[in-house]
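Quick one: the structure is below, questions incoming.
Missing here is one protein chain; the remaining ones are kept as they sit in the complex.
Note that the chains take the letters A, B and C in the order they are written out, and that residue 1 is the start of every chain.
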Amino acid sequence: MDVKTFAGGLHPPDSKEYAKDKVIERCPLPDELVIPAAQHIGAPAEICVAAGDLVKKGQVIATAKGFVSVPIHASTSGEVIAVEPRLHPMGKLLPAVVIKPDGEDQWDESLQQQDPDQLDADALKKLIGQAGIVGMGGATFPAHVKLSPPEGKKIDTLILNGVECEPYLTADHRMMLEESERIIDGIKIVRKVLGLETAIIGIEINKPDAIEKLAKECAPHNIKVQPLKVQYPQGAEKQLIDACTGRQVPTGGLPMDCGVVVQNVGTCAAISDAIRLGRPLVERVATVTGPGIRNPKNLLIAVGTPLKHMLDQCDGLDGKPAKIIMGGPMMGQTQLSLDVPAIRGTSGLLIFREQDLPRKNAGPCIRCGRCISVCPIHLQPTTIAAYARLDRVDEAESYNALDCIECGCCTYICPATLPLVQSIRHIKGGIMAKRRKI
Amino acid sequence: MDNTLYLSSSPHIHSGETTERIMRLVIYALLPAAAVSLYFFGLPALKTLLICTLGCIAFEALANKLMKQPLTVKDGSGALTGILLALNMPASSAWWLSLLGAAVAILIGKMIYGGLGYNPFNPALVARVVLLISFPVQMTSWTAPAPLTTGIDAVTAATPLGEMKMSVMLTGKLPENLNSGMLDYFTGNMAGCLGEVSAIALLAGGLFLIYKKVITWHIPVSFIGTTLGVGAIFWLVDASKYPNPLFHLLTGGLILGAFFMATDMVTSPVTYQGMLIFGFGCGLLTILIRLFGGYPEGVSFAILLMNAATPLIDRYCRPKIYGQVEKA
Amino acid sequence: MLAAVLSLGGIGLVAATALGIAAKKFAVEVDPRELEILDVLPGANCGACGYPGCSGFAKGVAEGKAAPNLCTPGGIETLEGIARILGIEAAAVEPKVAVVACQGDNAKARVKYKYLGLTDCNAAQKIADGPKNCPAGCLGLGSCEMACPFGAIEMTSENLAVINRDKCTGCEKCVAVCPRQVIKMTPRKSTTHVLCNSTDKGAKIRSYCDIGCIGCHICKKTVPEAYAVETFLAKVDYEHDEEAALAIEKCPTKCIRDFSSGYPEGSSFAPPRNDAA
């Protein structure tokens, strides 16, 4: 087997044993769904329903605003009981539609099933946009935008991200095992939209069952399955492209600058549903896991399900939670409360107790260079962080701080437990502010 | 009520690697060499070792107190500096010499810059060089090895490198018996600093550190490689005047320096290319000072000089970042 | 003797000629006023004027690009100096001093979450809008202390920024760095200030802070001309500074404070209190 990888990165304990063998379970509907208008990168959608309205599952409740934006749909049928600011996973109060499910879970009748073979690329793209498909790996970038390279950009390769390099998370793994047909169908649709032949699925070898299954099923469709060495952050676009094709995205550029489009496997499954069934993105698979959870599971949840409800399906908490993390432990966001809803980009819910948190003993940098050896972008995190501490924006910029992908490898490995990524993120803000000023 | 949840920036897990662990492993790696020196030099060596180590810890605590900092001795870097300093002293050093060394190393070499992680020069080497220049007689009074088993009293003797330098200066030729003692050099049965005597014990410790991924191979290999390579060129040119490379390797502080002093993370470059350049510079300067300089041993000076160049190496040796396009 | 005179004179002559030619060839014009202005500036290079250092500002003023009254640390003396050099009338800048409009330290204000990470207010603010329940209060991680070029800010043991009015030059660096705009520039002569920055309703403020302004209007009722209350937050009208002091005693939450001693309470700047007296 020809196993590839990229230069740099590291291999934290993957802790996937919590949920990797748990078959995806449908999570029952909660008493109320909180669906925020901001669930993707780009302009937030504009809410177009009011309290008291009755909605059907899949009905548009917020419309896209601009090109880099997607509409938001009701995740079940029921009554809109409020349109008001609610706590968002970002930690702020942001506008949201609150729906009380009627228990019927009825799809909107106006949704139409289509045959992708009968449609041309532009029509497909439009449907994907209307279905509100965003990158399901966590970045939540609108898929139709990614599938619309500007004139003159030649795209020749589609890479499917089945890496799931974040420890603990197993949602994509289970999707590949249980929903491979939808994924392959989605890949074929995306291939048609982009008008290309080469499609590669990158999967790390800690998921041998997924590699075996997909390799067998993909063979007739001319889709290549590329086994990858287990190395974080292989799921980051730039690293995945490097690992699969040996190409590098130019600094400050996008994957399309080297002829590649990357899509998550979950996104492909959603695209298949959007076209064949006409169903917009209103549910997703999320891993509820971590040492603080009694019975970790992979759940199929309606968008807007409060975290607390997801926990209840997993037999609740094991001890007192100290950190609630939405996403994986390397790049996920800590949450203020369990009342926060899961959104389209929520790939997992991770609970740590006090005793699971890393011991903190931040000391001075001893210049061991470990952060430099693990940085997948080959930056010098400690140098940038030192300048960041003194707010020396120009020096930090000269060390390419803006190229940092904030994967967290440097902070993970640092013997002095310095918050290197946070420092770099901080000075990146400073650099952007300076650029805006000029 | 106050919320009891923690919020922080990602990532939320940590490798568990700590500064203390790194320091501890380096100390472990030095133990075999320390044990060999105790075997060959006996009680005086133990005394030097203890005074240097305890002295360093005490001075660091004192500096913490004066600077109103929290106590930092727990991180083990002070103890490590002490052991390294001891290994750089003659076995028979007077107690005040060891104590003075400890004071210079910790106070001037390290704490004055703000403590661990900030000192530009290797503290143990700063102390050694200060002592060497201030007390040349005491710092070069070597005792011949007297293994515990023989029970012979210590007598003074010259180090192999010292003998060589003397002979070359007086006669223009190498001493006759130079190559006869290779096995003794290898095991450590020769006069010298505590830590420069046993090549095998040091090598074992050094390899242990590389195996444990505390240090990388770059500095030791380029350091020793350069010393041996350049040494070999001179030897091939005139074997009557210049000793063979193996002699360079086994005598003096080359192995100690290459594995333990030059690899001091704080004072060496952070990038791999930088480390190779650093090692190369150390090797070149070592051999030049050994063959042509006024001092018989050049490792300490070479490392100190390259320490001085480290900020510049770091400045100009940046790894090529992902996706960087070469500007035509 | 003659030889000496001639030879030295010769050398001098040759050198002088060379220099003369060079001076013509490499002449760079410098506005002499620029150097004069630089002389009257305080030379702290604090950047309060918005230029990189005093020399940059001097250049800007000499070229007429910068307003001459931008140097607040230099105060009236500097302004008069610049005005004299430029031959214009001095328009006085009122000397200002920074005040931290918050007293909600760890003991008095409740937290939204326990923050782990970089000791920097701006970094903490990015995580769920900061670890304090109060949306406008001092975060207490000391970014302003780091930014102050004059060492005029320190953090109390309960993590609240306090400003030493003697050391503060009014350069506004701290104002620029604070993510919550809790540091206000006030006239130096005014010594009565409302130390709260939250515009939340009284009940909400009480839920997270013991010492915030609840917008009760008592100060305004006591001294109507000296106070205004907007969005549940009282403000001192600094035109009526002396009268404003009359309301200090009346404030139920003690968030109006007197700075006439020159020191904020509870900081190490303050001279030890003489309890016997």
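Here is the rule we go by: a contact is a pair of C-beta atoms (placed from the backbone, for glycine too) under 8 Å apart; a residue touches a chain by one contact, two chains touch by 3 or more.
The rule we apply is simple: contacts and distances are computed from a predicted model.
Think of the chain that is not pictured: of "ATP-binding cassette domain-containing protein", "Ion-translocating oxidoreductase complex subunit A", "Autoinducer 2 import system permease protein LsrC" or "Monosaccharide ABC transporter membrane protein (CUT2 family)", UniProt labels it "Ion-translocating oxidoreductase complex subunit A".
When you scan B:Gly82, B:Gly298 or B:Gly323 for touch with the missing chain, the hit is B:Gly298. Set against the missing chain, the residues B:Leu43, B:Met67, B:Met166 or B:Ala204 yield one that touches it, B:Met67.
Of the listed residues B:Tyr28, B:Tyr118 or B:Phe186, the one in contact with the hidden chain in the full complex is B:Tyr118. One chain of the complex is left out; on subunit C, the residues touching it are 3-4, 7-8, 10-12, 15-16, 18-19, 22-23, 26-28, 55. Residues of subunit B in touch with the missing chain: 67, 108-109, 111-115, 118, 120-121, 126, 129-130, 133, 285, 288-289, 292-295, 298, 300-302, 304-305, 307-312, 315.
Note that only the chains that are shown with their structure count from here on.
The chain closest to the protein's centre is A, with centres computed as averages of CA atoms.
One simple way to say how far apart two chains are is to compare their mean CA positions; for subunit A and subunit C this gives 44 Å. Within subunit B, the positions touching two or more other chains are listed as 3-9. Contact of a single residue of subunit A with at least two other chains is seen at positions 91, 334, 336, 419, 422, 425. On the subunit B side of its complex with subunit A, the touching residues are 3-19, 21-22, 72, 75, 77, 114-118, 216, 265-266, 268-272, 314, 318-325.
Those residues of subunit A lying in contact with subunit B across their complex are 8, 10, 12, 91, 167, 238, 242, 248-251, 253, 320-325, 329-337, 350, 352, 357-359, 361, 363-370, 372-373, 376-380, 382-383, 399-400, 403, 406, 408, 411-417, 419, 421-422, 425.
Listing the residues of subunit A that touch subunit C in their complex gives 90-92, 334, 336, 360, 391, 419, 422-423, 425-426, 429.
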